Structure formats: structure tokens, C-alpha cells
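The other protein chains are all here in position, but one chain of the complex has been omitted.
In this document, chain identifiers A, B and C correspond to the written order of the chains, with residue numbering beginning at 1 in each.
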Amino acid sequence: MADFDRWTEKLSRGLARGTSRRSSLAWLGALATGAAVIPALPVARAATPAPSGGDKRPPVMSSNPQDPGDATTCEYWRYCAIDGFLCTCCGGTVNTCPPGTEMSPITWIGTCTNPADGRAYVISYNDCCGVSSCGQCLCNRNEGDRPQVRPQANNDYNWCLGTQSSIYNCSVAAIVGVALEDAK
Amino acid sequence: MADFDRWTEKLSRGLARGTSRRSSLAWLGALATGAAVIPALPVARAATPAPSGGDKRPPVMSSNPQDPGDATTCEYWRYCAIDGFLCTCCGGTVNTCPPGTEMSPITWIGTCTNPADGRAYVISYNDCCGVSSCGQCLCNRNEGDRPQVRPQANNDYNWCLGTQSSIYNCSVAAIVGVALEDAK
Amino acid sequence: MRTTLSSLALLLVSTTAPAFAKSAPLPEEAIPSVATLPADYPASWLLVHDFHFNALLDGRIAIVDTQNEKLPLKAQVRAAQFANYLLSRGKREIYTAETFYSRLTRGERTDAITIWDTATLEPKGEIVLPGGKRQLSVSYTGLFQFTNREKWALVANFTPAQSITVVDLDGRKVLNEIDLPGCAQIYPTGDRGFASLCADGSLISMTLDDKGAVASSKTFEGFQDIDRQPLFGMPALVGKTAWFVSYYGQLQAVDLSGAVAKPLPAKASVGTAEGGAPEWRPGGWQVIASDAKGLLYVLMSPNGREGSHKDGGTEVWVVDPVANKRLRRIDLGGLAGSITVTREAAPRLVVSRPDAKVDVFDAQSGQLVRHLGANVGANPILLVPAQ
Partner (left out) sequence: MRTTLSSLALLLVSTTAPAFAKSAPLPEEAIPSVATLPADYPASWLLVHDFHFNALLDGRIAIVDTQNEKLPLKAQVRAAQFANYLLSRGKREIYTAETFYSRLTRGERTDAITIWDTATLEPKGEIVLPGGKRQLSVSYTGLFQFTNREKWALVANFTPAQSITVVDLDGRKVLNEIDLPGCAQIYPTGDRGFASLCADGSLISMTLDDKGAVASSKTFEGFQDIDRQPLFGMPALVGKTAWFVSYYGQLQAVDLSGAVAKPLPAKASVGTAEGGAPEWRPGGWQVIASDAKGLLYVLMSPNGREGSHKDGGTEVWVVDPVANKRLRRIDLGGLAGSITVTREAAPRLVVSRPDAKVDVFDAQSGQLVRHLGANVGANPILLVPAQ
């Protein structure tokens, strides 16, 4: 991690970890431009083929009705800007890396609307690193995704950065906050 | 190649290269036990799934009617004991490795009956090495295949031995002789 | 303002909340967060070799919970380039024997055993294997085996000269290399020894001294008739008795419990049946398994003929080898390539299909219990129960 841009690191770690989250978000929120409109319903998978085809999996639902949807499908609300293998299918969960991997400390983020409460949540798409491509549940959605000139809004990067290994296994989608305080 | 069993190497290279072939074959032939009967028609593929499914390829036939069949399909007569990706689909031919690979000097062999002339040919299944799995035209047939205790009759080994790299790309099927002189 | 500050800021968009109930928002979630496994894997779990034909240098061990039809894949462990693997229940460690190149496909070759913690799947150590001679072949259990009560491992080499490397797993070092010309596969015997099958049909059994050198060697001529009854390389174990099955369905036993292997006179057969074309024969990759009662399960192809022995099968025949009696036939409802039987209280027959799907049957009734789908890996060719 010697080559890190320390400023970027500190900022993104703060965001990703949720530490000082409220203050960072408020601070960032003041700068928000309100450009993109996040659609309420998830759109279709992108044009990457599914890995080893198989029977459709039984759905994996959270126990919380306020977090609706099947976390093994690309249509689950939190995946609105994800790109990669869904860790839920790889031995992890929607916000936990599979055993034997290391979660990237820095990441890209998306803003996804939860259809159950109508709130826009900031989602941290951390990559799980150190094990080769999971190969299960490949998903690419791009709501709010912007060109590589805006790294934290771009899902084309391999975010296995600051980890012992840059080898990519899968991606999680963790809630790190509500987009704007006034959305409550 | 320092660790080679020199005797084995010399014998198998001789066979594979076709040098001293007639004498080796005659010598070996004298020891042959006549155990297996090679079926005249190739059997089906084994239970390994096809790679990236796709449209069926147009057939690739040799210009010689005495060498009949489509060299991109597992049913081609020479492939009676092959196991791997067919080099014909990988940038090589039925008996030539793809560019950038190295052909293994030692190998396993099979005895396949050519349906056009009824002869049993000795086929050398050399592996092409130094480039990762071709991924095209996976084929496994096992006529005459015997357990690993008989290495030159076993196609489960990676025969990328004696090459700079043991990484496996694809397999060729080269004619190195007719099985027995009296079959002519 | 060319900074990432702006890029972050622009992500946060103004949204107006529609008319939803004013519940509290979902809480923020702790990251980083990495799952762990139980250090002792349940009897329903398997270590599945995903051989990964389309990227052989990037094989994996899939840790699979056969009771979980939603999420059968619990984790993946690296198993590079024709790897082999072992699980030590006592030491709570997984061992992978692998091959690497400094430039993925070229450059310097390194063979090594990596020791992985069963709970965290983090590497705990590595033992480099000298000489770049580890046998690379389609996955057989007999290429990497424990001996000396799991303190040591034996690694098969093939260059094509054949030898065995003796490794002290606990001491993290290589002890010895044993030349074994003309013989293949390792079957551990007694406390500190192994047997192997040889090209003339004999079985050889060696005992090792405390330095890993050969202390004694005994050869049993005519153990198998490779021309008329060649044996599949991987036997099923009933206690310490290895049951081999031939290409034609003959069953042959070896007692591995003592210091020296002992071929048993008892022979049996999977039997015959109508409906084959031309006949029923064992077929597939991992074709024989046992249950806790000592019954054998053999994967059978209805299209048995020369060369069909790896074609896969559509039925499993259950045999009591001691009584030499076939008890039942299980219809798999399609082709399977590998089978195993778990040691669960209600034992399960687990089969992998050519399309990478895995199905679970009740070993007793033969009824399908659940589909796991093609959700554990690209090419699940070896199924090794965790208990």
C-alpha cells in the first residue's frame, strides 16, 4: 500500500468502513449535483454471459421485509451498480466475503433505491480478493456508473487494491448509509 | 529434462518420431498380446462437457479420401484414444501444434482403425505445451486406453513432459505407423 | 478541480422519497467482513475438485454443503495446474499439491504443498517440492496420500520416470524420494507405508523407516490382469480394505490395515443385467464408492464396450461385496461421471454430471433428494466426503 494516494485512501476507507460516515456523507452531500436519476426498478443483466449454466437456484431472501429480493439474482435492489460475481453464490453473503478471501478496503460505490422503503442507499461494492474468479452468478449493472475518470463511480476497475493480492474472486454490496439525510 | 528416464525417453521418442519406427514396431509387435479389439466405428464423446457452446462448425475434411472425416469432431477416426482439446480447433492441425506452443517429445499412443482402408494405425497423441488450455473442441475417447500403470497407453497424464513448460494447450493425433506389418 | 473528491461527490444524487412508511432506514453494515467455516466440516460436506478444463492452471477445490440446495458452494481453495488435495480432520488442515510458473504459463516451475486452515482457508505454510517432477494428470486420489498417521504425505512423480516424494507435513520439509519405476498410484498401508500398482499387473507394498526411506518391500505378482480385467485406479475404502473394480465389473479387495498390503482372495462382481448395448459395465471417472455398512456403489454404463470406461454411467449398482450379491440398482435419471457416498446418518449418494450439475440421492432408497445445480464449479470430477 506504499503507493497509495493517502488522501484518496483515507477518504474512501472512511466511506467504505462507515466510520465518520455521517459527517463524510453530509459533507459530500453538500456538493452533490443531482445529476442522475436512479430508476426505481432494477434493470436487466448486462451483456456478459452467465457462467456454467444450470438449474435456476432457489431464491435466497433476507429475513427482513425491508430488504426485499433474491440476493443470488442480478435484479436484487442493492446490485444496481455492481460488476462481477455475486459473493452470495461464492460462499459469502451480500455483505461478507467468502472464506479465504480478503475484502478490499477501497471500492466503488453506487446509490440504489430500496423498493421497500423508497430510500436511496449508498452501497459499497467491495471486492473479495486472493482467490481466483468465483465463476458463479456473474452480474453487471451500471446505474450511476460513470467513466473511469471517476474511479469511485466506475465498476470496471478491479478494486482488489490495498489487499495482499489483486486476484479477484467476487463482489459484495454493503449498505454504508442513506444517500441524503433529507431522504428519511 | 535432467530427470528423464533415459531408457523410456529414447524408446518413446523413437516411436513418436517415427525414426527406427519399423524396427521398433516389429520388435514390439512380437510381444503384442492381442488383447483388445478395436471397434471399427468411433464411439461417442465421453462425459466431459463441451466448452463454450456455439454454432456447429463447418466440417474440416482432409483432401485425401483415404483419411476420411471431420478433424474438428471427436468422431474422427484418429481420435480413438485422445483426451483433450483438438489442436485443429486451436490454430494447429491434426498433427501440428498451434503457433507459440511446443510439441511434447514423448506421448501416449493409440491404435485406431482407418475406416477407409481398414488398417490399424499407430497414432501418437502429442500434447502442445506452453500456452494455457485452448478451450475449443474438448474430446475424450478411450479405445485401448489402459490404467496409469501403463503410461504410454494412458491419456490421463499431462504429456507436456520434456518441454520448457508443462502447461497444456491441446493435443494432436499424428500417424506414426501401421500397427502390424501383416495388416497391410 | 481534478480530484477524486469531485467524483465521489457527484455520486450522491438528490432523490425525493416517495410515500413510504416512515420506518427507520436499514442499518449500515460492517465492512470489512469475511466469512469463516466450521473447523470441522459436517458429514454432508464434500471437497470437490473443480478441474477447470478451460483453464487447467486455475483449478479449484470447491467446499460443498450437499444439504444446502440454495447455496451449496461454501468456499473455494486454490488447486493450480492438475492439483491434488487432502483433508486432515485431526489437524483441521487442507493440503494442496500444486504447480506454478513464474509467468503463469512459462518461466520457472515451482511445485509446492500449501497448508490451509479449514476454518479460515488462509495458508498456514508451504513445502516446496524439488525437481519439478510432480505428476500432472487428471485427478486421482492416489497421487497424494497421507501416511504415518497424517504426519507425512506421499506425492507421486512422473517425468515419465516414476517416483514418490515423502514429505514431513508437520516438520514442513521433504524427507526422501523413492524410485518406483513402472508403478503408479499410492495406497497408504498400516502406520507408515504404501502400496502401488505396477505395469506387469503386480501390487507392490513398501514400509518406510522413520527417515522416509524404504524399510521393506514386497511384491504380489498377478494382482491384476491389465489386459483382461484392468482395474480403475481409485478404489472405495471399507474401513482399511480397498475395493477395486475392473473395467468389466469384477471386484477385488486389498487389506491395507497392516504394515504390508494383503490382496484378499475374496472376489465379487457387480453382476449383469439386461438392457445393455452391448452390455452394462462400470463407466465414468470416480466410479466406485462405499457406505458405512461396507456396501459398494458402482457407476454403470449401459453402453459398455472397449473404450467406454470413462464415458460415465446412468445407474448406480449397489453391491454387498462380501456376500457377492447385488442388492439394488439406482437410476440416476441421466448421465453422471463421478459418484460418492456420504457418512451422514442417512447416507447420501452424490453424483456429478457432465454439465457440472450435482445431484443428491438417498443412498438407501435411491430416491432423488435434491438438485444442487451447476453451482459448485465448472468441472466437478472428484467428490471427496469431508468425513
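Quick note on the criterion: a residue touches a chain if its C-beta (ideal position, glycine included) is under 8 Å from a C-beta of that chain, and two chains touch if they have at least 3 such contacts.
From a predicted model like this one, the values you see are computed outputs, not experimental measurements.
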Query - Where the unshown chain meets chain C, residue by residue - result: 1-4, 6-7, 10, 52, 54-55, 57-58, 78, 80, 98, 100, 102-106, 110, 112, 114, 123, 126, 160, 181-183, 198-200, 202, 204, 226-227, 378
Report summary line: Touch rule applied to chain A and the missing chain gives residues 3-5, 8-9, 12, 33, 35-39, 43-44, 46-49, 51-52, 80-81, 83, 106, 130-133, 135, 138, 140-151, 156-158, 160-161, 164-168
Report task. Name every residue on chain B in touch with the hidden partner chain. Result -> 5, 8, 11-12, 15-18, 21, 25, 28-29, 31-38, 51-60, 64, 66-67, 72, 88-93, 95-105, 109-111, 113-114, 116-122, 124, 126, 128, 131-136, 144, 146, 149-153, 169, 172, 174-180, 183-184
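By definition in this document, only the chains that are shown with their structure count from here on.
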Report summary line: Cα centroid separation, chain A vs chain C, in Å, comes to 35
Query raised in the report: Taking each chain's centre as the mean position of its Cα atoms, how many Å separate chain B from chain C?
Result: 27
Report task. Provide the list of chain C residues touching at least two other chains, using ranges where the numbers run on. Result -> 355-356
